[in-house]
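Here the complex is missing one protein chain, while the rest keep their positions.
After this line comes chain A, so read on.
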Amino acid sequence: MKIWTSEHVFDHPWETVTTAAMQKYPNPMNPSVIGVDVLDRHIDPSGKLHSHRLLSTEWGMPSIVKSLIGACRTKTYVQEHSVVDPMKKTMELKSSNISFTNLVSVDERLIYKPHPQEPEKTILTQEAIISVKGISVSSYLEGLMENTISSNANKGREALEWVISKLNAEIEEFTASARGSMRTSMAAAAFVEK
């Protein structure tokens, strides 16, 4: 069993990062995530939003393998439970694989909070617990997986930055076109008045 932890600061406010995290997929850094579904969503009595999601991933197996074992069986699934507390400003996300649980289990936990010293920034702490069933090769395999998880975590952060830029660009575009149509209608109104 191995535990991997890390901490990262995003140079964006918590609301921005949380909004982006809810819309994380699709993004170019995680091309293997091909489907996201919400299985359940509700607000609990204390006002926190719970979401249960199913992620479908496809690891790009060679087509000959797919044709042998069937395309459906090349997909793997991850379930994710997130809790967003808008009052305390925390978002906690827990995910675990539901495919191949007889071979390996990967549990991840991420917490997004405003940075305690710089409230316009967001701090992410994440940890992963990996265990591989079977004894002799497990620590080697766990070591391999740990590297993958670490590099995936970097991709995950880049992915959020990408989503944040995309959302900001959409807002700018919307504002620019709203300004454009306001000017047009003001000009039309001025013309009519004359």
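We adopt the following convention: contacts are C-beta pairs under 8 Å (C-beta built on N, C-alpha and C of every residue); 3 or more make two chains touch, one makes a residue touch a chain; residues count from 1.
Rule of thumb we're sticking to: contacts and distances are computed from a predicted model.
Visitor: Which choice in "Septin", "TP53 regulated inhibitor of apoptosis 1", "Hemoglobin subunit beta" or "Alpha-endosulfine" gives the name that UniProt lists for the one chain left out?
Guide: The correct option from "Septin", "TP53 regulated inhibitor of apoptosis 1", "Hemoglobin subunit beta" or "Alpha-endosulfine" is "TP53 regulated inhibitor of apoptosis 1", the UniProt name of the unshown chain.
Visitor: Since one chain has been left out of the picture, which residues of chain A touch it in the full complex?
Guide: These residues of chain A touch the chain that is not shown: 15, 18-19, 22-23, 25-26, 34-45, 47, 49, 52, 54, 56, 72, 77, 79, 84, 86-87, 98-99, 101.
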